[in-house]
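Remarks on the structure that follows.
A single protein chain has been removed from this complex, and every other one stays in its place.
Our next item is chain A:
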Amino acid sequence: MNTFGLIQIGLILSSTTIISSLQCNHLPLQQRKVIENSLRLLDKMGKEFPQQCLREKMSFRFPAQVLQPRQKEAVEVAIEEIFQHIFYIFSKNLTLAAWDGTVLDQFQNGLYLQIEQLEACVIEKHTQHCRSKDVSRLKLKKYFQKIDCFLKDKQHDLCSWEISRAEMRKCLQLIDKVTRKLKN
(Lines give C-alpha, C1' and ligand atoms only; values in the text may rest on other atoms or scores of the structure.)
Protein backbone atom coordinates (compact mmCIF):
# COMPACT_ATOMS: atom_id res chain seq x y z
CA MET A 1 0.00 0.00 0.00
CA ASN A 2 1.55 3.24 -0.98
CA THR A 3 1.80 6.36 1.13
CA PHE A 4 -0.97 8.13 -0.70
CA GLY A 5 -3.38 5.32 0.04
CA LEU A 6 -2.44 5.44 3.68
CA ILE A 7 -2.98 9.16 3.78
CA GLN A 8 -6.39 8.77 2.20
CA ILE A 9 -7.42 6.17 4.71
CA GLY A 10 -6.09 8.32 7.52
CA LEU A 11 -8.07 11.30 6.32
CA ILE A 12 -11.27 9.32 5.98
CA LEU A 13 -10.91 7.83 9.43
CA SER A 14 -10.11 11.15 11.04
CA SER A 15 -12.93 12.93 9.28
CA THR A 16 -15.45 10.33 10.36
CA THR A 17 -14.16 10.60 13.88
CA ILE A 18 -14.53 14.36 13.80
CA ILE A 19 -18.00 14.19 12.36
CA SER A 20 -19.11 11.62 14.85
CA SER A 21 -17.65 13.52 17.77
CA LEU A 22 -19.44 16.71 16.73
CA GLN A 23 -22.87 15.17 16.58
CA CYS A 24 -22.66 12.29 18.96
CA ASN A 25 -20.71 13.46 21.97
CA HIS A 26 -23.79 13.37 24.12
CA LEU A 27 -24.56 9.74 23.31
CA PRO A 28 -22.89 7.99 26.28
CA LEU A 29 -24.40 10.42 28.78
CA GLN A 30 -27.83 10.22 27.20
CA GLN A 31 -27.66 6.45 27.03
CA ARG A 32 -27.00 6.17 30.76
CA LYS A 33 -29.92 8.48 31.48
CA VAL A 34 -32.25 6.57 29.17
CA ILE A 35 -31.35 3.24 30.74
CA GLU A 36 -31.77 4.60 34.27
CA ASN A 37 -35.10 6.05 33.29
CA SER A 38 -36.22 2.88 31.54
CA LEU A 39 -35.44 0.71 34.54
CA ARG A 40 -37.35 3.07 36.78
CA LEU A 41 -40.36 3.12 34.46
CA LEU A 42 -40.27 -0.65 34.01
CA ASP A 43 -40.64 -1.04 37.75
CA LYS A 44 -43.27 1.65 37.94
CA MET A 45 -45.59 0.36 35.23
CA GLY A 46 -46.74 -2.71 37.14
CA LYS A 47 -46.87 -4.16 40.60
CA GLU A 48 -44.70 -6.80 42.24
CA PHE A 49 -44.16 -10.06 40.46
CA PRO A 50 -47.25 -12.17 41.18
CA GLN A 51 -46.64 -15.29 43.24
CA GLN A 52 -48.83 -17.47 41.05
CA CYS A 53 -46.58 -16.84 38.08
CA LEU A 54 -43.49 -18.28 39.72
CA ARG A 55 -44.46 -21.74 38.54
CA GLU A 56 -44.41 -20.70 34.92
CA LYS A 57 -41.05 -18.99 35.08
CA MET A 58 -38.66 -20.23 32.47
CA SER A 59 -35.06 -19.57 31.71
CA PHE A 60 -34.45 -17.80 28.43
CA ARG A 61 -30.65 -17.68 28.75
CA PHE A 62 -29.73 -14.26 27.57
CA PRO A 63 -26.48 -14.44 25.55
CA ALA A 64 -24.47 -12.24 27.89
CA GLN A 65 -21.30 -12.69 25.86
CA VAL A 66 -22.62 -10.30 23.21
CA LEU A 67 -22.14 -7.54 25.74
CA GLN A 68 -18.55 -8.40 26.60
CA PRO A 69 -16.74 -5.13 26.02
CA ARG A 70 -14.27 -6.31 23.42
CA GLN A 71 -14.84 -3.47 21.06
CA LYS A 72 -16.92 -0.44 21.86
CA GLU A 73 -18.74 -0.28 18.54
CA ALA A 74 -19.63 -3.95 18.49
CA VAL A 75 -21.19 -3.59 21.93
CA GLU A 76 -23.09 -0.47 20.87
CA VAL A 77 -24.48 -2.34 17.88
CA ALA A 78 -25.61 -5.17 20.17
CA ILE A 79 -27.24 -2.65 22.51
CA GLU A 80 -29.10 -1.07 19.60
CA GLU A 81 -30.37 -4.49 18.56
CA ILE A 82 -31.55 -5.23 22.10
CA PHE A 83 -33.37 -1.89 22.36
CA GLN A 84 -35.11 -2.57 19.03
CA HIS A 85 -36.32 -5.94 20.24
CA ILE A 86 -37.52 -4.66 23.61
CA PHE A 87 -39.33 -1.83 21.84
CA TYR A 88 -41.03 -4.34 19.57
CA ILE A 89 -42.03 -6.69 22.38
CA PHE A 90 -43.69 -3.93 24.39
CA SER A 91 -45.58 -2.53 21.45
CA LYS A 92 -48.56 -4.83 21.20
CA ASN A 93 -51.15 -7.01 22.92
CA LEU A 94 -50.69 -5.46 26.32
CA THR A 95 -54.31 -5.43 27.43
CA LEU A 96 -54.01 -8.48 29.64
CA ALA A 97 -50.93 -7.14 31.35
CA ALA A 98 -52.99 -4.31 32.82
CA TRP A 99 -50.03 -1.97 33.25
CA ASP A 100 -50.08 1.80 33.59
CA GLY A 101 -50.48 3.08 30.04
CA THR A 102 -48.83 6.46 30.60
CA VAL A 103 -45.76 4.92 32.17
CA LEU A 104 -45.55 2.35 29.40
CA ASP A 105 -45.75 5.10 26.78
CA GLN A 106 -42.92 6.99 28.42
CA PHE A 107 -40.87 3.81 28.59
CA GLN A 108 -41.34 3.22 24.87
CA ASN A 109 -40.60 6.84 24.09
CA GLY A 110 -37.28 6.66 25.91
CA LEU A 111 -36.27 3.48 24.10
CA TYR A 112 -37.22 4.99 20.77
CA LEU A 113 -35.10 8.07 21.41
CA GLN A 114 -32.06 5.96 22.14
CA ILE A 115 -32.63 3.71 19.11
CA GLU A 116 -32.74 6.75 16.83
CA GLN A 117 -29.60 8.20 18.36
CA LEU A 118 -27.70 4.94 18.08
CA GLU A 119 -28.80 4.54 14.48
CA ALA A 120 -27.59 8.01 13.64
CA CYS A 121 -24.32 7.86 15.52
CA VAL A 122 -23.15 4.27 15.51
CA ILE A 123 -24.85 2.20 12.85
CA GLU A 124 -24.19 4.49 9.94
CA LYS A 125 -20.48 4.33 10.44
CA HIS A 126 -20.02 0.79 11.61
CA THR A 127 -18.71 -1.49 8.91
CA GLN A 128 -21.20 -4.06 7.89
CA HIS A 129 -18.60 -6.62 7.08
CA CYS A 130 -17.68 -7.77 10.53
CA ARG A 131 -18.47 -11.42 10.80
CA SER A 132 -18.12 -11.40 14.54
CA LYS A 133 -21.04 -9.05 14.93
CA ASP A 134 -23.18 -11.34 12.83
CA VAL A 135 -22.91 -14.16 15.34
CA SER A 136 -23.90 -11.84 18.19
CA ARG A 137 -26.84 -10.59 16.21
CA LEU A 138 -28.03 -14.13 15.49
CA LYS A 139 -27.79 -15.08 19.16
CA LEU A 140 -29.81 -12.03 20.14
CA LYS A 141 -32.43 -12.73 17.51
CA LYS A 142 -32.79 -16.30 18.75
CA TYR A 143 -33.14 -15.10 22.34
CA PHE A 144 -35.86 -12.61 21.51
CA GLN A 145 -37.57 -15.10 19.24
CA LYS A 146 -37.85 -17.42 22.24
CA ILE A 147 -39.53 -14.68 24.27
CA ASP A 148 -41.83 -13.77 21.40
CA CYS A 149 -42.87 -17.40 20.97
CA PHE A 150 -43.38 -17.76 24.72
CA LEU A 151 -45.73 -14.77 24.74
CA LYS A 152 -47.63 -16.05 21.70
CA ASP A 153 -48.00 -19.53 23.17
CA LYS A 154 -49.43 -18.12 26.39
CA GLN A 155 -51.64 -15.75 24.41
CA HIS A 156 -50.09 -12.73 26.09
CA ASP A 157 -51.65 -13.45 29.44
CA LEU A 158 -50.69 -11.72 32.67
CA CYS A 159 -48.11 -14.26 33.81
CA SER A 160 -46.33 -14.39 30.49
CA TRP A 161 -46.12 -10.60 30.47
CA GLU A 162 -44.82 -10.44 34.00
CA ILE A 163 -42.18 -13.04 33.25
CA SER A 164 -41.16 -11.15 30.12
CA ARG A 165 -41.00 -7.90 32.04
CA ALA A 166 -38.71 -9.47 34.62
CA GLU A 167 -36.52 -10.80 31.83
CA MET A 168 -36.31 -7.38 30.18
CA ARG A 169 -35.34 -5.84 33.48
CA LYS A 170 -32.43 -8.28 33.69
CA CYS A 171 -31.45 -7.33 30.16
CA LEU A 172 -31.49 -3.62 30.87
CA GLN A 173 -29.50 -4.08 34.06
CA LEU A 174 -26.81 -5.90 32.11
CA ILE A 175 -26.74 -3.11 29.54
CA ASP A 176 -26.53 -0.58 32.35
CA LYS A 177 -23.46 -2.31 33.76
CA VAL A 178 -21.78 -2.50 30.39
CA THR A 179 -22.57 1.13 29.55
CA ARG A 180 -20.97 2.29 32.77
CA LYS A 181 -17.91 0.15 32.10
CA LEU A 182 -17.59 1.49 28.58
CA LYS A 183 -17.68 5.06 29.77
CA ASN A 184 -14.79 4.39 32.15
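The rule is simple: a residue touches a chain if its C-beta (ideal position, glycine included) is under 8 Å from a C-beta of that chain, and two chains touch if they have at least 3 such contacts; residues count from 1.
Basically, contacts and distances are computed from a predicted model.
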Look at the options "Interferon alpha/beta receptor 1", "Queuine tRNA-ribosyltransferase accessory subunit 2", "Calcineurin B homologous protein 3" or "T-complex protein 1 subunit delta" and return the one that UniProt uses as the protein name of the missing chain. "Interferon alpha/beta receptor 1"
Which residue from A:Q52, A:Q65 or A:S91 sits in contact with the chain not drawn here? A:S91
Per the touch definition above, residue among A:C53, A:L96 or A:L113 touching the missing chain: A:L113
Listed in rising order, the chain A residues that touch the chain left out are 22, 25-26, 28-30, 33-34, 37, 77, 80-81, 84-85, 87-88, 91, 105-106, 108-113, 116, 119, 123-124, 128, 134-135, 137-138, 141-142, 144-145, 148
